[in-house]
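Following this message is one structure expressed as structure tokens.
Left out: one protein chain. Kept in place: all the others.
Letters A and B mark the chains as written, and numbering starts fresh at 1 in each.
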Amino acid sequence: MARIEIIAATLLVLWAPVAHAEQETTTPLSAGEYIARAGDCIACHSVPGGKAFAGGLKMGTPMGAIYTTNITPDKETGIGDYTYDDFDRAVRRGIAKDGHRLYPAMPYPSYAKITDADMHALYDFFMKEVPPVKQANKASEIPGYLSFRWPLAIWNMVFTESGPYASKPDRDAAWNRGAYLVEGLGHCGACHTPRGWAFQEKALDERGSAFLQGAALDAWSASNLRGDARTGLGGWSEADVASFLKTGHNAKAVAFGSMLDVVNNSTPYLSDDDLNAIAKYLKSLPATAVQAAPVYDEAMSKALSSGSPQQPGATLYLGYCVSCHGADGKGQTSYIPPLAGNAVLLDGDPQSLINLTLNGAQPLVVKGAPDAYRMPQYRAQLSDEEIAEVLSFVRGAWGNGAAAVTADQVKAMRPITDPSSDQVIILKMR
Amino acid sequence: MDGNDFAPALTRRHFIVTAVTAAGGLALGIGMAPRLAQAAAVTAQPWDEGGYDPHEIDAWIAIDPDDSVLIRYQRSEMGQGSMTALPMIISEELQCDWSKVRVEYASPNRNIRENKVYGDMFSNGSRSVRASRQKMQQVGASARERLIAAAAARWNVPAPECTAASSVVTHAGSGRTLRYGELAADAAKITLASEPAIKTPDKFTFIGKPMPRIDVPPKVDGSAKFGIDAQLPDMVFAAIVACPVAGGTLKSVDESPVAGAPGVLKVVRLPDAVAVVATGSYWRAKQALAKLQPEWDVGPAGDIDSAQLSSAFRAALDGPAQTARNSGDVDKAMQGAAKTFEAIYETPYLSHSPMEPMNATVHLQPDRLDVWFGTQDALEATEKAAHWSGLKPEQVFVHNAFLGGGFGRRDASDEVEQAIAIAKAVQRPVKLIWTREEDTRHDKFRPHALVRFKAGVGSDGVPTAWSMRVVTSSILASAKITFPGLKGPEPMATAGLSNNGYNVPNTRVDVVLKNTHLPVWFWRAPGANQHVFAIESFLDEIAAAGGHDPYQLRRKLLAGRPDWLKVLDTAAEKGDWGKPLAPGRGRGIAICEDTDSLCAQVAEVTVSPRGQVKVDRVTVAIDTRYVVNPLTIAEQMEGGLIYGLSAALYGKLTIRNGAVVEGNFDTYRMVRLAQAPKIDVHLVPGGGEKWGGAGEPSTPPIGGAVANAIFAATGKRVRSLPIMDHDLSSGSA
Partner (left out) sequence: MITLTVNGTQHELTLEPDTPLLWALRDEVGLTGTKFGCGIAQCGACTVHINGVAMRSCSVPIASLQGASVTTIEGLSPDAKHPVQQAWIAEDVPQCGYCQSGQIMATAAFLKTHPAPTDAEIDANITNICRCGTYERLRRAIHRAADMMKA
């Protein structure tokens, strides 16, 4: 079964025994579990139907596929015989106990920023709270001639900075906490920052303008998290950001794609203070470009509700989309996202939009509670031309003013996002 | 209110009033929709209350002093119109005023207590009319004669001097009249010395007239009650998920995720499923259920997928077979053939997917069980429910509702078995509803099937021999039923093949039965709905290879079968066979016998350069031998064809890890208005000994007619369904 369609389910299955679900509102997480949640370790170190943290998830790298490892405290197959120092070297520097260098699919360039105290708590969590699972690691599929790991040392010299996060004295405590979580544990840049020629993230903190400016990954387009007015968080308040991370949805957006991993396992478990800190930090990131904020245009809403819109795609919208997203394109409170002014629709890269339309949304599960509403699939119901037409329509309607989608773009995404296809993409490093 | 003490006293009126008050304080009446003049009626809530009408003439008919006639209907209305047709048959003999007829379901409980007074109660195999026509005539005739006898007694004249018409008995000599309403009480006491003869079809005056279906008015104002609409005081709601792999069992489930969820009463473990019961709304139960992560023991089927199943079926082609038909000497004739053909046709598993997902509402008490649901067999459901509840059949009251689609799905009662188990656990009236996903994935499926054809043709391109070998699953084995007196392979396994009408002197039909972990079941026109696609397409291949017009080749092979020819010719003529079409368009023809009816179809399709198929128009000719209500026959032709068209164009269940992948209508696609062809139906009833069915025969031919039309348009031969999986683009896009 292809990973792409079930990644959300993975975490729901695996995490529950670790969390004390029935008491989640009363029993605080242990310090270590809190760190593990914030770092979302489980998202990569487990597979659907598998045991928590036992690894085995296949990931694509530029050289070939690798499998994530067993990080349960099993002595034989996991990290049971890791001392704190071994553990620390792996997480913050990317060097395994036996001295081999980890591929940078493990986001140690970000984890390097974790504080010593948090590292100790995380170590305790893995050693004492995670049940050991005997499950041997799978060898990578990187061909022999490419599998020398020594170039990674050079990679590390060039692309990683070392040392835990250092507070910026000109910023307040909340901002610094936010920065620590975003740049460090949360490793948001792994998806949201574009990667350079050697697949390194182009920037690791707010000093680089590429930082969190959005990137394409696994047939999704991870959104721009900077202040851009159209395609970024320019139109969001700090409260919007915090509520999105806490519940997976707000009046402006609903989480989908790879972000489901994050919402299903990580951010809802953070304290409100931490979520607000993240929001504060993100909202401090300046726009990469000057963009005019989208201005809602009533005309399309009127044309749709009068039933005689002329634009191509409008009738498809009326037939398949209007019942949930509305003639006004405004969705339904925080449950069904608006299409008008939605940064995902305005994104220059329509991958997320096409992917969602073809494959629907996988379930969003907030603290074990499945979401009430989901986007259906249209793979079987609409042709490439029809999907291109209706997506072009929504990208243009209500003042959205984004570029059209072509049938060829849809066609290209069909096989790589089809779980039953032999061309389905596998997750990339993050 | 204590839910345990109201049901024995439950009457229809009581039921509605208490139920609605409990639900929301709303004052709904019985809410009969205004009727068309001239039309009979049905109550919005057709199920019986288990009581007797004081104005009964017999178990079937009650006539009130105001002449209104209550007719009890022992079958199930699922859209096929027999709730109108059977009372029409009774009325034909009873000579009652149709506008005064009211219909309700006969009580299966009473049927059990009164020595099967209603006989069997199933509605399947297009049999509602065929299996009860004679009986219905007898019921009507008998009541009429008793009314006449009552009038004759009053007037003290010989009964033969009296006649009945329009709910009035008239004495010919004196011109005196009495209304049925005035006679019913006396008639109820009369026993006839012998049953009257029933009319022969040539004497029918009412049967054969197009009558609007009596269940239509309550179906346009929301008042018609389906099983899912049952509401009981103190009722709770259950949602269920079964082991994704059929045959698997529940290992364990951690309940903690639903602790404290709103309204959640209980997590119920069944051997192969988990249910959550909640108060207040079904939604609560469904959402809570989604939080659970049951662990299943999926068993050995847990790694089976579609490709494996398909190759296993292919591998079985040369396995031990049963022979359903063997005439001439196929092998010998093949050796002498000028040319031989071979092809394999394949059709996938499908679910029935009626619009109303499976559901059942049960109220279980120590000495009584009430079940509200839509079933195609209320009598069998009563007996099964007794078994599952541990009560006696006479303690079980199944209240059959309108069925939100049946198609063969609604006669297993598996949902009732679950609901009873849940009711035992919660001790309250409970309404169990399946999600659409559950309905798709835990259906009892149409089997996967292969047909391998071999044919030999003479130098004229006309087949002289053909053999067909099916690999499919045994529905009887899966359903654990036997057909009494069955000789040879079960008829579904070769339906559409062994009864093909073509005069090919050497014909052999064999079947290999191969069951898998997936349960299979009767699916509208069982067997035929797959095999007719295969044989009609294969015959087209032979025609194309021999340079024959597909219609003319069929005519040649049907020589000597005037009834088949009439149906075929009608479809061809009305469907404009032979008239030129624009490039990219094509016509296809197919014919079959099903449920003793004959049905031919001509489909006209357009295939776009990118390979998109649009079925523009279908012409249907149907010979049901006799016609009770031509309106419903036309409707069944239209509906059965669309049902088959959804299957042909899009229908496919994918098996992965032993489980069905498709869940909802976004992945299990259906024909909608935009894909629905224009349909013309032509009735050509040919009479004869048997009466034919109407619910099924238009489903089988459509796949073949469309596939043949696609061939005509593109030159591409579709040998497996669904059509959407084939690349039909012409490359010149």
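Heads up, the rule we're going with is that a contact is a pair of C-beta atoms (placed from the backbone, for glycine too) under 8 Å apart; a residue touches a chain by one contact, two chains touch by 3 or more.
Just so it is clear, the model here is predicted, and its values are computed rather than measured.
**Q** Based on the whole complex, identify which of A:Thr83, A:Ser167, A:Ser237 or A:Gln332 touches the chain you can't see.
**A** In the complete complex, the chain left out is touched by residue A:Gln332.
**Q** Looking at B:Gly639, B:Pro685 or B:Pro700, which residue reaches the missing chain?
**A** Touches the omitted chain: B:Gly639.
**Q** Tell me which residue among B:Asp67, B:Glu92, B:Glu356 or B:Asp569 touches the hidden chain in the full complex.
**A** Checking the options B:Asp67, B:Glu92, B:Glu356 or B:Asp569, the one contacting the hidden chain is B:Glu356.
**Q** Pick from B:Gln134, B:Ser281 or B:Gln308: which residue touches the chain that isn't shown?
**A** B:Ser281
**Q** Hey, which subunit A residues sit against the chain that's not shown?
**A** 305-308, 315-316, 318-320, 323-324, 327, 332-336, 372-374, 376
**Q** Kindly note down the residues of subunit B that lie in touch with the hidden chain.
**A** Residue positions of subunit B that touch the missing chain: 19-20, 23-24, 26, 28, 33-34, 36, 78-81, 212-213, 215-226, 228-229, 231, 237, 262, 280-284, 353-357, 402-407, 433, 435-436, 631, 635, 638-643, 645-646, 664-666, 670-674, 676, 678-679.
Just so it is clear, only the chains that are shown with their structure count from here on.
**Q** Centroid from C-alpha atoms only, then distance subunit A to subunit B, rounded to Å. What do you get?
**A** 48
**Q** Provide the residue numbers of subunit A that touch subunit B in the complex, in ascending order.
**A** Touching subunit B: residues 1, 12-13, 16-17, 20-22, 319, 360, 363, 368-370, 372, 376-381, 383, 385, 420 of subunit A.
**Q** Tell me, which parts of subunit B touch subunit A in their complex?
**A** Against subunit A, the touching part of subunit B is residues 254, 256-257, 259-261, 287, 290-291, 293, 610, 612, 650, 654, 656-657, 661, 664-669, 674, 724.
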